[in-house]
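Only one protein chain is missing; all other protein chains are in place.
Letters A, B and C mark the chains as written, and numbering starts fresh at 1 in each.
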């Protein structure tokens, strides 16, 4: 059953120190800024974070790293022009980095949610990111064995939800969130709007309600962008 | 690029003898009856068929089996109260059966489409369907290694398409078709209606156009059922 | 719990329904487990999963509601409830295999003391095998319950130290509901008897080499 809470602070209140936190988003698209801010305010520390990136500029995940709440990050693309907080922490030896090719990251999260114990992927074969990993030739192609990435908690941003916890996303802000929703023991979601159950077309649900544990309605720029798009039609 | 043809016969015209044919559907829901009939009329034989079942009563896949066009079937649930054509062929030793647990069947098709070389699944571990297969204990749980199932061709039923080849399905008729669309060298789809490109919401596409090779518009009972449902609202 | 008489299927279904936590996501196997849905009242807010691609499955369709595109795993036409969601077979089995469902209720031919399940194949050489989703369901929930008669028609007990039929899953069943009693299984092979219906503990113990623990509260 999905619990609806009133504030971001309540939503993230039971994230413990030392948790593995899956954070949705690709760059800022789909990044749950308000939940991350609440996590920052809440003080949880010694976190392992899984995200595509390692934060941009001075908001969201970047601030969690700046405040040294993140012991380890599992991501595909930490270094960007505006990843200065990560860069500093990394050069200071104050954050551990597990670098994972982006498609393997997505597939490892999916595997965790889908009960798959491991899978053979061609991505990364023969590269330094596969060093020490088991490999195998199958039907003439070379593969690396990769394992699932499970989270204690996922914090995500979706576009709309119904009260039951079914979720839809908006455009490329969908990215990693549907997999992360399945890969964590507890899934916490900020959505623009929570509609009465029955408002979303059952054919179009991206994350079924079974995966959603906690929701909070927070209006962001996405609502205005969707309204602008509606108006343009 | 997706080719739109006028008849089911044209759609299946280049399916060769000896092909591995992935056929969508769970029971009759989503089964591409008209494409199967065209395949029957076209005479292709020595087929390997992948479907959840082995045909029901006297239509569709059951007739392909009755006419001994199918050398081998890969499925999860061949024996049903009305699978008499399969039963007869099987008892006569005239069809080979590879029995696959339903979730492994779906995942093996997904793996084929997703470029995964193999995966460890807990399903079937310790059973006769895993005999002779590689197993492994990972984090205290036992798994069986399963490999992808690739098709030469997939024949599927979808609900609506746009001219570009994007597909949506209807209710539980979706079942195996989205995976099969990704797992075959050529994907042939019968749809109730082909709409102008731009008519389907990009958020709701289930099978993106890249997977659709050939389409033919054939109205079936699904159109009437959808209209009835619309009317009831 | 003790009752003087064995319970019928409907009573047993009602007992199972009563043990399912409100708000649960549940898959009911074909056959006897389907009866459980009759006792899942709206207040319990239980969401039913059907492995052919749906959460929020409703009751069986009435004649004028029958829709060939909306069927359950037993290929019976069903209905849709508010808040339902459709998805494809790979996502549906990922939901089971990934341990997201709270409860699966399955029929069985045999169950072992350690929770091994046999419910798909008698192993007879001339039988045409068909597994469907049975092996996925067996490992497909946080709790896997079996609902069955304790005895075969020939009077043989179906809860055994070890199964003799081909397995569906290893050590997967946590609880067995039968017409003669309810049993909690454990990895060690100790079986805790939670309830007996029309049967004494001594009678039960005399019929099996399983190590039963009496928790009927008698």
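Following the convention adopted for this analysis, contacts are C-beta pairs under 8 Å (C-beta built on N, C-alpha and C of every residue); 3 or more make two chains touch, one makes a residue touch a chain.
Bear in mind that the values here come from a model prediction, so they are computed numbers and not experimental data.
Trainee: Quick one: jot down which shown chains the absent chain touches.
Mentor: The chain that is not shown touches these displayed chains: A, B.
Trainee: Can you tell me which of A:2, A:20, A:48 or A:76 touches the chain that was removed from the display?
Mentor: Of all options in A:2, A:20, A:48 or A:76, contact with the hidden chain holds for A:76.
Trainee: Which of A:5, A:40 or A:99 touches the chain that is not shown?
Mentor: Going through A:5, A:40 or A:99 one by one, A:99 is the residue touching the chain not shown.
Trainee: Can you work out which residue in A:129, A:195 or A:217 touches the chain that's missing from view?
Mentor: Reading the full complex, the residue touching the unseen chain is A:129.
Trainee: Contacts of chain A with the missing chain: which residues?
Mentor: Contacting residues on chain A, toward the hidden partner: 26-30, 52, 76-80, 86-87, 90-91, 97, 99-107, 109-110, 121-129, 142, 169-179, 206, 221-222, 225, 229.
Trainee: Residue-wise, where is chain B in contact with the chain that is not depicted?
Mentor: The missing chain touches chain B at positions 1, 110, 112-116, 162-164, 166, 182, 197-198, 202-203, 205, 208-211.
By definition in this document, only the chains that are shown with their structure count from here on.
Trainee: Between chain A and chain B, what is the gap in Å from one C-alpha centre to the other?
Mentor: About 32 Å separates the centre of chain A from that of chain B.
Trainee: Mind checking the centre-to-centre distance between chain A and chain C? Centres are C-alpha means, answer in whole Å.
Mentor: Roughly 35 Å, centre to centre.
Trainee: Centroid of chain B to centroid of chain C, CA atoms only: how many Å?
Mentor: About 29 Å separates the centre of chain B from that of chain C.
Trainee: Where does chain B touch two or more other chains at once, residue-wise?
Mentor: Those would be 107, 121-122, 169-171.
Trainee: If I count partner chains per residue in chain C, which residues reach a count of at least 2?
Mentor: 54, 80, 86-87, 93-94, 96-97, 139
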